[in-house]
Each structure stands twice: as structure tokens, then as C-alpha cells.
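Left out: one protein chain. Kept in place: all the others.
Chain lettering (A, B and C) follows the sequence in which the chains are written, and residue indices restart at 1 in each chain.
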Amino acid sequence: MNEVLTDRLVNEPSPAQLLAMLNVMVTIRRTEEQLGMDSKAGKLPGNVHLYIGQEAVAAGVCAHLGDDDFITSTHRGHGHFLAKGGKPRELIAEVHGKRTGACHGLAGSMHVADLSKGMLGANGIVGGGMAIAAGAALSAQLQGRGQVAVVFFGDGAASEGVLSEVFNIAALWKLPLVFVCENNLYSEFSPSATVTAGSLVDRPRPYGIPTTSIDGNDVVAVWAAAGEAVSRARQGLGPSFIEARTYRLRGHLEAEAGFIQTKYRTDEEVASWAKRDPIPAVAARLLAQGYLAEDGLAQIDSAVMLEVAEAVRFAEASEVPDMSYVEAAGFIRSAELGSR
Amino acid sequence: MNEVLTDRLVNEPSPAQLLAMLNVMVTIRRTEEQLGMDSKAGKLPGNVHLYIGQEAVAAGVCAHLGDDDFITSTHRGHGHFLAKGGKPRELIAEVHGKRTGACHGLAGSMHVADLSKGMLGANGIVGGGMAIAAGAALSAQLQGRGQVAVVFFGDGAASEGVLSEVFNIAALWKLPLVFVCENNLYSEFSPSATVTAGSLVDRPRPYGIPTTSIDGNDVVAVWAAAGEAVSRARQGLGPSFIEARTYRLRGHLEAEAGFIQTKYRTDEEVASWAKRDPIPAVAARLLAQGYLAEDGLAQIDSAVMLEVAEAVRFAEASEVPDMSYVEAAGFIRSAELGSR
Amino acid sequence: MAKKRLTQAINEAYIEEMDRNSRLVLYGEDVELSIFGDTRGLHGRFGASRVRNTPISEAALTGMAVGAAMAGNPVICHMMFSNFLYTGFDAIANQAAKLRLMTGGQARIPATFVAAIGGGTSTAAQHSDTPYPLLMNLGGVQVAVPSTPADAKGLLKTALRGENPTVFLIPRLRGATMGEVPEGDHLVPFGKAVVHRVGSDVTIVAIGATVSHALGAAETLRARGIEAEVVDPRTLVPLDEDAILESVAKTGRLVVVDESRDRCSAASHIAAVVADRGFHFLKSPVRRVTVPDTSLPYAPGLEKALLPDAAKVVAAVSAIFGDAQLEAP
Partner (left out) sequence: MAKKRLTQAINEAYIEEMDRNSRLVLYGEDVELSIFGDTRGLHGRFGASRVRNTPISEAALTGMAVGAAMAGNPVICHMMFSNFLYTGFDAIANQAAKLRLMTGGQARIPATFVAAIGGGTSTAAQHSDTPYPLLMNLGGVQVAVPSTPADAKGLLKTALRGENPTVFLIPRLRGATMGEVPEGDHLVPFGKAVVHRVGSDVTIVAIGATVSHALGAAETLRARGIEAEVVDPRTLVPLDEDAILESVAKTGRLVVVDESRDRCSAASHIAAVVADRGFHFLKSPVRRVTVPDTSLPYAPGLEKALLPDAAKVVAAVSAIFGDAQLEAP
């Protein structure tokens, strides 16, 4: 069905594939830096949770997916949206609350979705995407065209009971489902160790689900693990679980400085992870292998910056949605609006 | 606080303890046989789910508990109610819907509770008792008097997500909680293997919870495993998990013959488990050791039968509750009754 | 037309729609054996791929229905007793009800959640709720409550062809009720009430199992010279306000009968709609015959005392006529 089906289980992405992932990562980074600035400048109606630092996970996983594969995402969903093929301008316009946004401004940052790309939505309910992805995987299985579904979720979300329900059903029914747990060491402001007992990566094991823990800041490691999991799923061998160890370089949400009185992580910790930024790492690798020119990253970067700048202009120039968008998306009729 | 605290980790119950458990098991058996008959005779307002065949589990576990320890139970809760010290006549009157019942006839079979005995209730919601027991364990921990909480649940219930949530929290907080999963091979009419992936007994392991699988029809095995788990809990070492492999010798509910068109288990299977009936086994053991006379079981049995017969008379002679019981137990006032 | 049981009518709706749409799937706990009989035979007919017994995992079941529906496979998600909707409530309240709005209209969610409602057989508090008020308030799920076999079949078939999430609630006590079911592709539209009995003196709006109480009460009332009109909304979301108002415009009086608990009940809402849009028609207080604000106890006498029945409907109607007489000096 899908050219990605021809992906074979190899350990390394081709240079072209790696370059494409780098591009995705830079696009996520620059788009989010922009949104972070806009948020702090008070230009955005709602909050944003940035993915900065975790880009390798979305890029490495989604490299294996086509438009008719499905993903579900989290409150921290910009990266997944973009990696799955969503357009920066539709994302930016959405977060600006404009009718040209991916969801006509009804979703905002936390619910951004692009069903035409198989991106079934970021989700404001922690764990909310797990069963939805399993349902998409059930649909994929019934359709029999080799589609897969991937569920992205955080380490904190792994405490939601629905995850174990989905482990059980996905394993029983051999659903083409890939669990990607992005362990960024924090659940909001709680260090994972204080809210997560024992070993996260081992939890799927009793259900018979293969599981692995990888360096989520290494896009090649992510790509390899995801390739194996996706290929298993496409072959009808059932679900797999990947724990991607990573770190968010920004706050839980951009507005947090406004209400947080005590630090919940040290500057040293943040700095040490900043040194492991996944973007320079992959650029360096391509450079070393001779697949990127000395100024290659800069070139990618300027192209992306241009796109982002254009997207911001587009968003700013766009109109806000009117009530007809709500009516079209819901059950209410004009007659029901206002008081009665 | 509690004489059971002095239980030391020994592998075998004393003859007196074993006799007491035998007594509990026979009491459960005879009480339930009576309820089964009454159900089939149309004497009971609601359905009953019988525990017959599984008595060794309730008896073996509750032997370690005092009145200020807590248990939560399931839709199949008569055995737990009785083993925890509830009175047959209060159970029977309850299931008859009489005001002299343990819950004044408001509960029926599926919700029978005796808070004075630390029995926080059978539960009509599969998995409903898990978090309640964890909460009781939290209370026990806060009170610091060495109380423990035990949650009884079925193999089917293990698929409810809340179980994994409770694993996580109980392990993190080292709650004095014992999980007792009664694996009777069926979840309603579905064989466990068709609805349970992988290995049930291993599920608590990744949370760091000690876990063991035992023969639930051997009251000595149950007693030993529960003793260890309860003693860990009392010592502040946290939760433990016990899978007790057992079998219900009756239907999922007594009324099932009325609506089931196809058999969901073979006669041979039922017969083979009937041969492993836990009651004769423990009687034989006591007999062999010389602690029970030849007619010892028959004697226990007649005493119990007498008690059950008296309880039935008591229940039948009792009055039904009037609306004042609902008012006392809820928020409604007489003024709110009827139409308005 | 042939007389059929309500359960059989539902069974036929499943079969016809699964025949019609090969993407439609059904799953739930023990649907293969079928606790209520409504799903009987489906596993044999459509196979283990389209009819699936599930683990006891309501949160996953409701959420998966949303996901599969969004991905292109309509789902019948069988929840058995309506109290088990609470265990799977998040995906109904936060996902199914909201995703179409949140995605700006992109998401189509053809998921139908089926569950049995109501008391009357001493199943006690955790197997006897009538939770449509909760669902009505969610703002994004349709709610259908049939009272006859024909409506059961027709409403369910409509739900299964729709593109919005629907909760289809089966009045449990009515499963064995017989009624004429039209042959052929019988569809009942959503948002269209039906008048079961025409009358000029009082409008009785009744829902689900209470329709028969209303009809029973109407017979008693006729003997007293009061002609009641009995209106059954059939779907609560959408609600056919106009049909109710039309009836009240004629009768000037309204009693709403509803097996849900009183506070924020469907009865409350219908009363409120009429107290607003139909105020000028009203000659007497709008009465509600509902369940007092408690869960149902096990003891049969108490349960019966708490549930609506024909006598309570008669009492409510009599009370407003009493009121009216007191008024007209």
C-alpha cells in the first residue's frame, strides 16, 4: 500500500533519510521557538507545552510512517504534528486561534490534529490517546492494508490505568500498534522517580509485548527501534514498546514561570541535557560522513526560519473563526446560541 | 494492636488454625448452597454469584486478619464476608432483602458489607474494590497501628486499568496492601486465556511488588502465602501479590441457566475440579494428622447446617426495610419521595 | 409487520447494518455468549474478526471505539449495564463528545455505545442507573432511548449509519416486550418525537420504560374524564422540543415521566424548556415523576416505591388538575 512498507530492517537510516529527519527536527525546533516567543509576548490565546529537546523521537519514529498510518499524541504535540507531515503554517495559525489553522482555531496547541495525515490529535487528557491509537490499530488490522498506529505518551502518562488495558488488548489481538513512551524524567513538576515505581520499560513484558529502552536524543537509535517495531506491526506480529529517554529543555508549559515559586530541576541538569541536544548531534554525524556541507545545517535552518516567518505572517493575517465553524463541527445550531 | 501481629512466618498453620479455617469453609459452602437453592426456588429478589469451590482462598487469607484489618471484595463476595467474620444470618437476611440483613436489605448479595468487621464491601463494579482497598491501606499506614488491607479480585478484573494504577501507588508509597487475585479460569463466560494476555502473576513484578502463584484450592498454601504477604505489609515492607489458582464449581451466577444457550465449559472440566474440592482435602489432612475424628467433618457440618437453617428462619421471619432505611442511608428526605 | 421482542429487534438491527456495512464491527464483554441476548448469533455469523469478546477494560473499550471510528471503522461498543459507562467515561466525555469540535470538524466518530438502563429487578445500586442526564449534558453525544421494538430497531439502525457518537440505551425491563416491527429497512429519524396517544387535557412526556406507565395512567385518567396525550421523545439528543411544545400548546398542562434521578434529569430539562418556550400555554404547574435523588436499593419494595409507575403518573396529573380547580374560583 505504502512505500514505507518497503523499509527493511536495517540498522541505519540512509543519508537521505537522516537528512529528512534533520529537516523535521529543525522545523519543530524553529516553529516551537517562535511559539515560545509568541507565548511570552502574550500573542497567543492559550498555553503551549513545548517539545524542544525531544525532537529526535518524533522525527525518528514518524520517518517510518505514511499518511495512512495513524498517530495519537499528547498535550506536548507540536512535534508529532509536524513530524507526521502537518504544516508549520497550519500549526502556527491554529495556535494563534485563526480559521486557517489545522482545526480552524477550535483546537489550539493542546488539541492540534490533521486527520488527512493520520494525525488523530494531540490530547489534553493525559493518556487520552492510548486507547484511541489502539482503536486506530484495530481499524488498521480490519482493513488489512498494512497500516500501523503509534501512540506517543510521556513517562507520567504511563501511570494511567488505560495503558495496561491497552497492553492487554493489543497483545491479545496482535494489534499493529507501537507504544512510544517519551521519558523526559518529569511529569509536570514531579521527578519521574517520585511518581513511577520500578521499571517503566519492563511493564509491557508480562503481556508478552517486546520492549526496549533507547537514547531518545539519538535519532538513529530512535529510527532503528521504531523501524523494528513498525515492521513487526506491519507484518501482523503485534505491538511493541519503546521507551525513549529524553528531556524537555523548556518548562512544562511556557507560562510556568508565572506561577512557580520554587525550582523543580537544577540549572546543571538542564545544562547537561542541553549539551546532548539532538539536532547538532545529527548534523555533526552527517557532516562527518560527508553528507552535509560545512554550512549545511545553517542552510536548512535558514530555509526553515523563512518558512516559519512566512507562517507567522500568514497566521497573523488570517481571520479568526466565526460561529459557523463551531456549528459545522458540533451539533449546535444558531438558534441555540446565546440565551434562551 | 492485634493478636494476629504475633503470627510469625511459619509454613504451616497449627491444627487449631486449620480447624478454624475448615469451619469457615464449611460455613461458606453450606450458606451458599442454601442461597443457591433459594435462588433457584425464586425466593431471593436478586441474583447471586456463588463462591463454592473457592472457599480455601477467603479462609486462608482472612485467617491472618483481625477486625481492624480491611478487605474489599467482588460481586462474588459471600465467602469473603463470612471469612472476615460476618454472620451467616446477616448475610442470608441481606440476600433475602430484609431489614435484619447486614445492610438492612439495601445491598443484596452483590454489595454485602460489614464495616464493623473491616469488610468494606462486595462490589458490583469489577475492579471497584481495588482502589478502595488501597485507600484503606493508606489510612492504615497513616494510623500506624499495623493494620493491613487485602483486595480480593478475579482474573477477569485484573484487566481493569485501575489495578496497574494501584500497583504503582502501593509500591511507591509502600502501602500495607495485599493483592489476592482469584484466578478461577473464567471471566463470566470467557475463558481467561481469551481475555488475558501473557502472565498474570508477573504483572506486578515491574513495579517491584513481590508476587507468587499458588494452588488456591489448598488452604495451607493459601495460608502460607497470605501469612508472608500480610506480615510484610504489617512490617511496613509494602504490597505483595498472590495469584490463587482455583475454580468456581457453580455458574457465574445462579440464574445463568436461564439465558445461556451454549455451554462455555465442559462437564469433564467441572468434574475434574470437583475432585479437587478444597473442603474434603483439608478434612482429610486433619484426619490423617489425628486432629479430626472420623466423623469430625460431619460434626462441623451439622453444626453449620443448624446455624444456616436458623439463619434462614431468621431471614424469613424478618421484616422488609421501610423507606426510613433509605433516608437514613442517603441524602433524600421523605418530602422528596414520590412525584413532585 | 410482525410482532417481535425488543431484544430481537435490536439483534436484527445489528445484523442488517453489519450486512450492509462490512466495516462495522461490534465488541464488548461476553458479546459472543450475549448476556441480554441482543448480540446472540452475531459471532457465528460475522466471525471473530468483526465480533469480539473483550477483556473487562471499559476505559480501553470506549477509547478504542473512538479511535477505530475516526480511522474508518464504525463501532458498536457494547457496555452491558449503563453503570459501566462510568468506568469508561473519559473517552465518552472528554474524547467522543469533543473530538469533532476540537478537530474543527475533521473527525467523524461513528461509534455507538450500547448499554442497558433502569431498575426493577433488585440488581441494586450498581446495576440500575439511568444515566442519560449525564450524557445529555456532555454536548457532543447523541442519546437514543427506545420504548418499543420498532423504535429500538429503527433508532439503532439510524445510529449505526450516522457519523456522530451515539449512546443507545436499552430499557432493561423492556427487553422481552413484544411489538410490531415494520418489515424492510426500517429507520427512525433522530430528533422526532412520537405521539403514542392523542389527548386534549394534559401532555405526558415519557421516556423509555416509563412510556408504558404513561399509557397505563392515561387509561385510568380517561375513566376520570381526563384525556392525556402521551409523547415519547425517542431521542434525548437531539430533543424534539417542537413536538412537546405543540402538544402543550394544545393541552396546557405537562407532566414529565423519567426513570432517571430527579436532579438535572431529562424531566427537569424538558420542564425547563416548556417553562421557557411554552410558558404562555401553561395552565398549571409542570410536574415531574422521577426517581428521588438516590441510587436504587436492593429490597424490591423499596425499589418499587422509588421508581415511576402508572399510579404515580396518575397522582401527578390529578394533582395539577386539583391545583387548576382550586385556582378557578
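The rule is short, and it goes like this: a residue touches a chain if its C-beta (ideal position, glycine included) is under 8 Å from a C-beta of that chain, and two chains touch if they have at least 3 such contacts.
Here the structure is a predicted model, which means the values were calculated and not measured.
*Asks:* Any idea which chains on screen the missing one touches?
*Replies:* Looking at the entire complex, the absent chain's contacts are A, B, C.
*Asks:* Who touches the missing chain here, B:A131, B:V270 or B:A303?
*Replies:* B:A131
*Asks:* In the complete assembly, which of C:I15, C:A249, C:L282 or C:A305 touches the absent chain?
*Replies:* C:L282
*Asks:* Given that one chain is not shown, which residue among C:S22, C:S49 or C:N137 touches it?
*Replies:* Going through C:S22, C:S49 or C:N137 one by one, C:N137 is the residue touching the chain not shown.
*Asks:* Who touches the missing chain here, A:G161, A:G238 or A:G251?
*Replies:* Only one of A:G161, A:G238 or A:G251 touches the chain omitted from view, namely A:G161.
*Asks:* Go through chain C and note every residue touching the omitted chain.
*Replies:* 59, 83, 86-87, 89-90, 93-94, 97-98, 101-102, 124-126, 129, 131, 133-134, 136-140, 237, 239, 260-261, 263-269, 271-277, 279-280, 282, 284-288, 291-295, 297, 327
*Asks:* Residues of chain A in contact with the chain that isn't shown?
*Replies:* The list for chain A reads 45-47, 97-98, 105-108, 110-111, 123-128, 156-157, 159-161, 187-190, 194-196, 259-262, 264, 320-323, 325-326, 330-332, 336-340.
*Asks:* Kindly note down the residues of chain B that lie in touch with the hidden chain.
*Replies:* Residue positions of chain B that touch the missing chain: 70, 72, 101-107, 111, 113-116, 120-121, 123-125, 128, 130-140, 142-143, 149, 161-162, 165-166, 168-169, 172-173, 321, 325-326, 328-332, 340.
Here, only the chains that are shown with their structure count from here on.
*Asks:* What's the chain with its C-alpha centre farthest out from chain A?
*Replies:* B
*Asks:* Distance between chain B and chain C based on Cα centroids, please, to the nearest Å.
*Replies:* That gives a centre separation of 36 Å.
*Asks:* What are the residue numbers in chain A that touch two or more other chains?
*Replies:* Answer for chain A, listing residues that touch two or more other chains: 161-162, 165, 168-169, 172.
*Asks:* Could you list which residues of chain C touch at least two other chains?
*Replies:* Answer for chain C, listing residues that touch two or more other chains: 54-55, 57, 59-60.
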